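Attaching a single structure in structure tokens format; questions to follow.
Chains shown are a subset, placed as in the full complex.
Chain IDs A and B follow the sequence of writing; residue 1 opens each chain.
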Amino acid sequence: MAQSEHHDWGQHLAQMRATAPLVHNITNFVAMNVMANVQLAIGASPAMVHALEEVEEFAALAPVLTVNIGTADGAWAAGMLRAAKLMALHTRPWVLDPVGVGATAFRQELCAGLLALKPTVIRGNASEILALAGQGGQARGVDAGDGVAAAEAAARDLATRTGGVVAVSGPVDFVTSPTRAARVANGHALMPRVTALGCSLNGVIGAFLAGQPAFEATVAALAYYGLAGEQAGAKAQGPGSFQPAFLDALAALTPERLTTGAKVQIL
Amino acid sequence: MAQSEHHDWGQHLAQMRATAPLVHNITNFVAMNVMANVQLAIGASPAMVHALEEVEEFAALAPVLTVNIGTADGAWAAGMLRAAKLMALHTRPWVLDPVGVGATAFRQELCAGLLALKPTVIRGNASEILALAGQGGQARGVDAGDGVAAAEAAARDLATRTGGVVAVSGPVDFVTSPTRAARVANGHALMPRVTALGCSLNGVIGAFLAGQPAFEATVAALAYYGLAGEQAGAKAQGPGSFQPAFLDALAALTPERLTTGAKVQIL
């Protein structure tokens, strides 16, 4: 696999850090702390705001929004829809993480409502992307039961329907827009053994989206995240020591190192 | 104290890992991330689902449920009762953690309702087990004010009433079913200095319960957790460095090492 495909992926990291974007996140209880720490480590400015009393007012302040349905209930779902609607209205980017969408009717209905608001980027594991596209998927809690390859057609279908970017996470990620596609092979085997790392990846994609083209920003974010995982995995003794090492690696990784270390194949 | 009492405690760990059970957890905001990481580290598959809109549908998917009342409010309490009722109906195992039950009338009423659904396993500190049995207990926040020995009679009483297993956590744990009892002496002094480790222990018990006999599964889970604590404590510089070391130890500990390291006394 060609390394970086002649594209300077590190520039997207450099631009994100120069902007230090405020990112509005509506995410789940498990991921909230991890996502905030990940966004601070990469150089962005996180804010977790979900209450119906203020979610639209806050969404109006932020250049980008991330939505994660992991532990939503009716009130949180309403807040997600309001915030996403506002982003859609102002044509500002937002990211959807359809956690465990195949598991319950409530999640399917919520995601149908969010999908109609055309997320700029959708990222999930293979089972979630399959279920979101209405093609089944082995919904077993929130972990992936399906391989990435099995979800490529579903991802392309979703990209066509939303006009946005869809990323399928796995050992080798698959990313597609309505017109382009890529694979990203960075990552480490310990990453699925730590909770909320998938969720927090959407926080990184969100930060990269502020003022940057969606397809390139998503690919760059995936490569950056996976490369930091590789560096952390080389130091870790297990899933516990992986976590601090991963945040350290996200903070320390330079644009230059990302450009040389990104394992991206444009399809 | 006899080591392992001629029982192969490690087989329970091996069986849990071979099954990699999906565990449905309804737990508190403080513990949610830690419990998910603990369950991933041991080889189980955690899912945190509480919303009334989906909690019964999800409970129907999972072989085991854990309930923790730590930060419950009325809506969460209703979700706990619905999910536990479904497990009781289908005679599937579920675990109760009666956090701070002695502190408020709301917690006492909620626990009375949960107790009526006959949890397969109840695990709490001595003060909580005493309060749950209606025998007082020095309720001072969520930390134990009473010694384990003071709660043994209360634990036996609860086991008789529910027909299940009751475990009292402390320097030496006490575990009882209506017909059997044991002590487990594994553990480390830093464990009570880290939040949510008691809560997360219930997540380990839950994972061990899937397809295994409740008394042996509970004893094995306590010994495993305490032994991993001993290994982490030997490396840690304090409560902060204990946490990553503990997750690493949970992931690395083998069934063989558990069988030789378990400090179990059958009474």
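Please note the rule applied: a contact is a pair of C-beta atoms (placed from the backbone, for glycine too) under 8 Å apart; a residue touches a chain by one contact, two chains touch by 3 or more.
As the structure is a prediction and not an experimental result, all values here were calculated from the model.
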Practice task
Could you work out how many identical chains the complete complex has, if 2 are displayed?
Solution key: 3
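To be clear about the criterion, only the chains that are shown with their structure count from here on.
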Fill in the blank from the handout: subunit A turns onto subunit B (C-alpha superposition, degrees, nearest 5) by 120
Exercise for the section: Could you grab the centroid distance between subunit A and subunit B? Build each centroid from C-alpha atoms only and quote it in angstrom. Expected result: 33
Problem - subunit A residues within the subunit B interface of the complex - result: 28-31, 33-34, 70-74, 100, 103-107, 140-143, 192-196, 236-244
Problem - Contact set on subunit B toward subunit A in their complex - result: 22, 29, 32-33, 36-37, 40-41, 45-54, 57-58, 61-62, 75, 243-252
